[in-house]
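Here the complex is missing one protein chain, while the rest keep their positions.
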Amino acid sequence: MTKFTRRTLLGLGAATAAATMLPGCSGGKSGPMRVSWYGPDPVTKALNNALNAWKASGGAEYTAESAPFDDYWDKLATQTSGNNAPDVLRMSMSYFSDYAGRSALKDLGSLGIDTSGLDKDVASSGVADGKNFGIGQSSISYSMYVDEAAVKQAGGSVPAQGWTWDKFAEFAKGYAGAVQGSYGSSDQAGNFQLFEVWARQHGTELFADDGGKLATSKDTVQEWFQYWADLRAAKATPAQNVSAETTAIEKSLIAKGKAPVQFGWVQQVTFYQPLVKSPLSVLPVPQGTAGDLKGQFVKGLDLWCVSAASKHPEDAAKLIGFLLNDEKAIKAIGILLGVPPSKKARDLVSADAGSAGARAIKYVEELAGKVGPSPKPWPKGYGELLTGFGRIAENIGFGKATPASGATEFVDLAGKTLGQ
Amino acid sequence: MKRVLAHAGLIAGALIMLYPLLWMISASLRPNTEIFSRPGLIPEHPTLGNYALGWSSTGTSFGVYLMNSLIICAAVVIGNVLTCSLTAYAFARLVFVGRKALFGLMLATIMLPAHVTLIAQYSIFRSLDWIDTFWPMIVPSFLATDAFFVFLMVQFIRSIPVELDDAARIDGCGAWGIYRRIILPLLSPALVTTAIFSFIWTWNNFFGQLIYLSTRTKLTVPIALRGFLDATGSSQWGALFAMSVVTLVPVVVVFIVFQRRILAGMAHTGLK
């Protein structure tokens, strides 16, 4: 019976698939190369300008498409599944392995993209199984932004290399006590990306190099949740429902003047800065041992990729090379995709010193020699772990779980998602 | 006295209903940073800058998106009114083999969440070479695929006295004649309702248009609106609200014009 049902269904499925897909697949009708990316309108504007420069330089014909981050992935999955993926596409490290690991991306190795000027970790950010599936668009590291003026006004000081975790907790509690109605920091318990730094400070990578299983221990996860639970209990960070209401950049505690500290990828400081009156300092995130920045890493987290089914691989590769190396393209893009991935590009765009962007660039350049080795691409299923980690932290914050049970839940989730 | 009370109640209710609209207009007149500072409806530093910014934010005029949405919505309205009424008439009034089973099938098509059929439908439209055109939004409405409207009209047709059909049949009308002369005129409240909903829902429908449309100049209003927000960057809230207000204008006009027709509906029927 089962067999019959199965075969019938398979037959039906195959019939539908055949009926619907044959004409499209066999013809191989190929219009101009398609370029697709995610990002808000300013990114779209900048990339359109860069593409205009490409056209002006005699580059191949193209069409452009773009969508906000969240929508982009629904569309890309549908397009890829429907055998209609764009040729050149922007890829986030969060989903990179989901696509690369399912043969949706092309190996760029033989396509001769000039990456000689790029920071080495960025040029190789998209290497998986010995093949290069994507090239970093920017050099990124995790960071914290501090409203130093506010800290000084409260009688505190900010160490140039940032705090240790212990000192940071002290600072946060002290600040919250000193400034009425304010917190020492926003709650980062659910921040999986910051947790990766914490995990590396605790002796292992977040994920094992071979096969991408969870490498960090349950105890490390539990200590992390406990650290933030303690800060929350001490009112150094807000109650969970306040945290839930302050996730948008515009509503964040730092933008509202209710905390002097925010965490994020380095280039995001440019989004917070317009909302804060005094300049935000960009600092390394807290450390286990003062001054030891080996937990952090510099890497390309947004990549240019070519879809496996592309009919224009050569043009696609040329375009990627152009976006990375051409002066006009570099200037058009500025720091909208993050801190530029080459020395040449950083020098070209960091003209207006004193801006938040310039501080972000300086941060990455100063960090370069001090950070640890950059990790392998995040594994398949990373997106699920990212949201799962946040959800579990939220449950702890609302008292629906404890740091211990939350850590167990997360390790189980990772086991299920990544394989034991 | 009763009238005054009724009006008082209706006005109070209307205020609650209207608050969001006022709030949105107010937000559209505020600079980006003021939107999130404490509420109230009166902007401190009113500005029309958001409208200018939103209108040309991406380098493509917002008018293009409005026009695209209007074209799609108008086509969907026509498609739904035409084909759903044909289908509904058959289900409600005609006798045929497999009626119950087919009716069940029709209802089943709206019971399955669209997310799981999306991929396969995308492949169908791709094989027709319709990706990045308006056809995937328009053609289904000419094939009566929205069972909501079919079922709506079935219910309305079934409350029309069947004696009217019989009378027409005696006058020599066939199935088509009854549909044209009896059913369609008497169905006009439902037809107008269908038109209103088709327009508004298509106007707001986001997912399909996101998946099928790519070229900047072919994008529609809901996609353009979401473009103002992005989780990875700073969002243009002011522009979002300004353009949200702009995009409300056509739907409000459509609603007001068409809902009059609901009321006029009865006057044109032979029942009065």
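Going by the order they are written in, the chains are A and B; count residues from 1 in each one.
We take it that a contact is a pair of C-beta atoms (placed from the backbone, for glycine too) under 8 Å apart; a residue touches a chain by one contact, two chains touch by 3 or more.
Operating definition for what follows: contacts and distances are computed from a predicted model.
Enquirer: For the chain that's not shown, choose its UniProt protein name out of "Sugar ABC transporter permease", "LrgB family protein", "Cytochrome c oxidase cbb3-type subunit 1" or "CidA/LrgA family protein".
Expert: For the chain missing from the view, the UniProt record says "Sugar ABC transporter permease".
Enquirer: Using the whole complex, pick out the displayed chains that touch the missing one.
Expert: Displayed chains contacted by the hidden chain, ordered by label: A, B.
Enquirer: Taking the full complex into account, find the residue in A:Thr44, A:Ser66, A:Thr115 or A:Gln240 that is in contact with the omitted chain.
Expert: A:Gln240
Enquirer: If I consider the whole complex, including the chain that's not displayed, which of B:Ala14, B:Leu48 or B:Ala167 touches that chain?
Expert: B:Ala14
Enquirer: Looking at A:Pro40, A:Gly334 or A:Gly381, which residue reaches the missing chain?
Expert: Checking the options A:Pro40, A:Gly334 or A:Gly381, the one contacting the hidden chain is A:Gly381.
Enquirer: Taking the full complex into account, what residues of subunit B touch the chain not shown?
Expert: On the side of subunit B, residues 3, 6-7, 10, 13-14, 16-18, 20-21, 23-24, 27, 39, 83, 86-87, 89-90, 92-99, 102, 105-113, 115-121, 124, 140, 142-145, 148, 150-152, 155-156, 158-162, 174-176, 179, 186, 189-190, 192-193, 196-197, 200-201, 204, 206, 225-226, 229, 231, 237, 240-241, 244, 248, 251-252, 255-256, 259-260, 262-263, 265-266, 271-272 touch the unshown chain.
Enquirer: Footprint of the hidden chain on subunit A, which residues?
Expert: With respect to the unshown chain, the touching residues of subunit A are 2, 6, 9-10, 12-13, 16-17, 19-20, 70, 73-74, 77-78, 80-81, 98-99, 102-104, 240-242, 244-245, 247, 381, 383-384, 387, 390-391, 394-395, 398, 400, 417.
In the analysis below, only the chains that are shown with their structure count from here on.
Enquirer: Can you give the whole-Å distance between the Cα centres of subunit A and subunit B?
Expert: Distance between chain centres, rounded to whole Å: 37 Å.
Enquirer: Using the touch definition up top, name the residues of subunit A that touch subunit B in the complex.
Expert: 16-17, 19-24, 29, 34, 36, 38-45, 48, 63-71, 74-75, 78-79, 81-84, 248-251, 255-256, 268, 271, 274-275
Enquirer: Could you please specify the touching residues of subunit B with respect to subunit A in the complex?
Expert: 32-33, 35-36, 57-59, 118-120, 122-124, 126-127, 129, 131, 207, 210-211, 214-216, 223, 226-237
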